[in-house]
Structure formats: C-alpha cells, structure tokens
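The other protein chains are all here in position, but one chain of the complex has been omitted.
Right, chain A next:
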Amino acid sequence: MEWLIYLSVLLPIFGAPIIWFISHYTNKWFSWYLSLAVTGFSALVALLTALQVAGGAKFEHSFTWFNFGGVEVPFGIYVDGMSTVVYAMAALLGFLIVIYSRGYMEHDESPHRFFMKVTFFIGSMLGLTVSDNLIGMFIFWEFMGLASYLLISYWYYKNSAADAGLKAFLMTKFADGFFLAGIVLLWWYSGSLKVVEINHLAETAGIPLFIAAVSALLMFGGAIGKSAQFPLFPWLLDAMEGPTPVSALIHAATMVNAGVFLVGRLFDFYTYSGVLYVVLAIGAISAFIAVLGAMVHREIKKIIAFSTMENLGLMFVGLGAGSLAAGIFHLVSHATFKALMFLSAGNVIHFTHEKDAFKIRGLRKFMPYTAILFLIALLSLAGIPPLSGFFSKEWIVHEAKLSGDPIAFAFVLTAAVLTIYYGFRLWFQIFTGEPNEIAKRAKEAYLVMLIPLVVLAVLTFLVGIFHQSIVHLIERHAHIPHDWGLTILVFSLMAVAFGLAWLIYYKRAIDTEELMKDPIVSALNKVFYNSFFVDFLLRWLSRNFVVEFLALLAHWLDRNVYDYIVNGVAKTALWTWEKVKIIQTGNLIHYLTIFVSGAIVLYYLYLVIL
C-alpha cells in the first residue's frame, strides 16, 4: 500500500511534463484524458487509503534521502487519520476539477499546458499531505508555489494576469522565507525533521520552550502567506485572474489549505509552544476583514475569494482555540462546498462572459441546474443543516466562545452570521428578478461541467451526514459539541441578515444607491472594499522601502562593489593568461622541463612541510 501512496504523488508530478510532451505531438486535448487517468488513479489510491485508515490502519515508510557527516535528511510518508482526510479530499476534488475543466477550457488554445500544470499542482498537494518530514513538506510547498504562479498567470499575455501571478509568487515566497527559517531553527535545536518526532518531543518537553515558540511563529508566518491570512492576503484576491477551475483548485483542493494543514500536522508542537493564541488572533482578524470585504464587492469571483479567506480564518480560529478536529473538519467541509461554489460560478461566467455580479439578472430561467447547485453550496457556506457547513461552523463559533477572548468571539460571530448576507446578496442578484440581456444569451452548462458539480453537491450532504465518523478519523476522541443557546443566537442573527439581503436584493425595497449617498456609509463601504487598506499599505511599504531603499542600495552595491570585483577577476584572468602564455609555449621540451623541475620543487616543498 505504501508504494501505491508514493506512486499517487510521483505519478502526477513526473507525469505532468510527459502529459505535455505526448499531447504536444499528438492531439492537444489528449492531455485531458491523460490528466484524468493520472489524477483518477491518485484519487482512487487516496480513497482506498482513507478507507483503510478508517479501519484502523496507519501507513508509515521512511528512508534516508542523503546524509553527510552526522546530518541525516529523511524522506518518507506518514499517513494518519488527520492527513488521510486532507489527502483523500485533495485527490478527489482535484480529479473532479480536471473533469470540469474540459468544459470550461473548451476555447483554449493550449489545453495541454493547462493540464500539465494542474496535474503537477495536484501531485504537489498530495505530496505535502503525506510527507512525514518538514523538508519534504517544504519541497512540495514550494512546488505548489511554483504551480500556482504558473496557473494564476496562465493567460500570461494579459498584463493583469501576469501581475497577479507575480504578486502571488512574491507574497508567498516572502512568507516561505519565514517557514524555512522556522524549519532550520527547529532542526538545529531538536535534531529532528520528522513530524511525529517533533510532536513527540513537544509532548515530553524535549525542545526549549523559547525556541519552540520562535520556530512555531516563523512557520506560522509561512502558513499566513500560503493560506492568505492578515496581512498577506491581497494575492488571493488578485489570483482571480486565473481560469476559474484554477481558482477552485487553489481555494478548495490545494494551495490555501496547506497553511492550515501545516499547523494541524504539527498541532502538538503548536500546543506546547504556546503560540496558539496568535493563530487564533490572526484567524479572527482575517475572518472579520474578509466578511466585510465580501459584503461590498461586486465581482462574483472576488466575493467568493473573500469568503475563502474568511473560512480559512475560521479554520485557524478552530485550531487556535485548541481543537485540531474543529479546524481540520472545517477544512474538509469548506473544501467541498467551496469547490462546488467556484465551479458553479465558473458556469455562470463561462456562459454569460460576465464577471460582474451586478450586471447579470434573472439567470435562474436560463441556467436552472446551476442555480440550484449554487444554492446548495451557498446554504452549506451559510451553515444551514443538514449540510456540512452547519456542523463545522457552529463548532468553530463554539470553540471561539470557549477560548474566552471576547473580541475574537465577536469577530468570529460577525463573520459567521454575515456569511448568509453576502451569499444571498450574490445569489439573489444573479439568479432572481427580470432577466436582462446578458442573462438571455446564456444557456445551461454542458453535462461534463454539471456532473462534477452534482458529485460535489452530494459530497456536501455526505460530509454533513457522516460528520461524526470524519471527526473521529481526524481526532479519535473528539466530538462535535452542541450548544443550543449559541445555535439559537446564531440562527436568529442569521435570520436578520437573511431578511436584510432579501429586502435589498430580492424585493429591492431598500435602494443601495440612496444609502451610498450617506457619507458615513460610503466611507465604510470604501474601507471595507479595500480591506482596511492593507493592500495599499503593503504596496506603499514595498514601493518606499523595498524599491526606493533596498533596491537602490543593491543597485549601488552591484554597480560599484560587485562589478568592480567581477571586472577585477576578469582582468586578473586576462593578465594571468598574458603571463602564463609565456610558459604555455606549446613547446614540448619546455613542458618536460617544467615537469621535472616541478617535481624537484615539490620535493623540497615536502621536506619543508616535514
């Protein structure tokens, strides 16, 4: 079984260029079949693994990658309940997204390029989830960074796409520096790279507490970048420039889950290091900023992107409040409904050619199935039973309340309640009302795009129904708490929020244009729209500090110091050549003379050393 797991990771990663190669020289759409075969195989293996792990099995295999001196770098896999859930989820969702892409990318000129990158992306995520050590995790982490850059800027001839790819790459790379520093620090002091050993060392307090805290914080810095948390989230919003299946892949199956997974994988270590309250705080702030952003944006994909950021924040809140199962269960539940949501939004965008939600109206008549599927995703996102979102989100709100931090609880409650508002704002706007011109030119999506969505919708129900067994798989003794008072509070607030959305966007009883004339409302709108100006701040910093100062300094050093040295070396080389040319005569007798006299010189030199 272990070798099958290895194969499920290596096949997509090494198969990706082969897929490109074969399809480039045969039929470009051949790549779809190849990609399907590869990711389908991985999904099959992942599901089998999950079934066996659920039956009590555990897969471990480790070998030494290389060693020199006393330093040993391990490599291998470790699949326990927690990782198998994420592993199986990523593989399955990846497979479904590959199926869907056949429809969405139908007009694309180079699908083999697309499927190569997507397959590589999925393989990297699978590698991350099964890897048993931090070096392996870091390698796959970086692979994903590369793949996301390539996919976000897939339409590289559009300036905005190229810029968005670059932004995602730079921001996550900046964070990855912290991650690497954390790994090195931890390695130096604990002498171990293996996840299991680090967790064990933490349980027995085998690592100095200060070192543990610092390296945990550094690694969390990497997670902030990858999982798009405050303050490194702007890349996630720009990343919407990529094709929609890629957005679904980044948001549901792979990339952003990596940060949450990292904290979950090292959960005992994080608990010991005592920095979980930082995780909680960052998660709560991010969720709060994101939900406000989602309320005021107009682009379909941007709204969903904010919603992803919010839910990732909620996952970190779950972890930060001390419950591994809450965070990871929300990861799984969010992945299913967010994939569903993105792909149904992809249907809307693909068949209306319109990204702005407020230009589409009354689409329900023309895309009825998409409307229903979108609604299912939305209800799960809002947390309506018996859909998966209900169980996971209530649990996290409950954990936030238990954490005893009133501000965090307030932020989380706000985020949890307002979800239903922005969700129905979007749905009412697009699907209800009198159809306009844009809606009229749409038709229902192809079967190849609908089938994966139906599977995802069923999955959303299944995760909701079988929530207990999934939670047990993640953490043996965890169970979802039921706090009726809290549930009633959340639902009554949600009813108010839904009522508002219904009044404004369905009944059109309140005119938003009128509201915007109020200076306070419009100012708030501006603040929310720009996510409290974090992006502006980051840009200002990078422009004034990095570009104006560091880059200029580097430029100066380059021109005056390094160039001087490099030119000096070149001049020395030429000078030496001029001198040595005299000895390198090409005359055999000279060579033999040097041979013998060299030996004599060395003889005396050796005597001197003796």
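The criterion applied here is as follows: a residue touches a chain if its C-beta (ideal position, glycine included) is under 8 Å from a C-beta of that chain, and two chains touch if they have at least 3 such contacts; residues count from 1.
As a working rule, contacts and distances are computed from a predicted model.
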| item | value |
| --- | --- |
| Candidate names "NADH-quinone oxidoreductase subunit N", "Solute-binding protein family 5 domain-containing protein", "ABC transporter permease" or "Alpha-D-ribose 1-methylphosphonate 5-phosphate C-P lyase"; UniProt protein name, chain not shown | "NADH-quinone oxidoreductase subunit N" |
| From A:1, A:184, A:488 or A:605, residue that would touch the chain that is not displayed | A:605 |
| Of A:3, A:65 or A:466, the residue in touch with the unshown chain | A:65 |
| Interface with the unshown chain - residue positions in chain A | 63-69, 566, 569-570, 572-574, 576-577, 580, 583-584, 586, 588, 590-592, 594-596, 598-599, 601-603, 605-607, 609-610 |
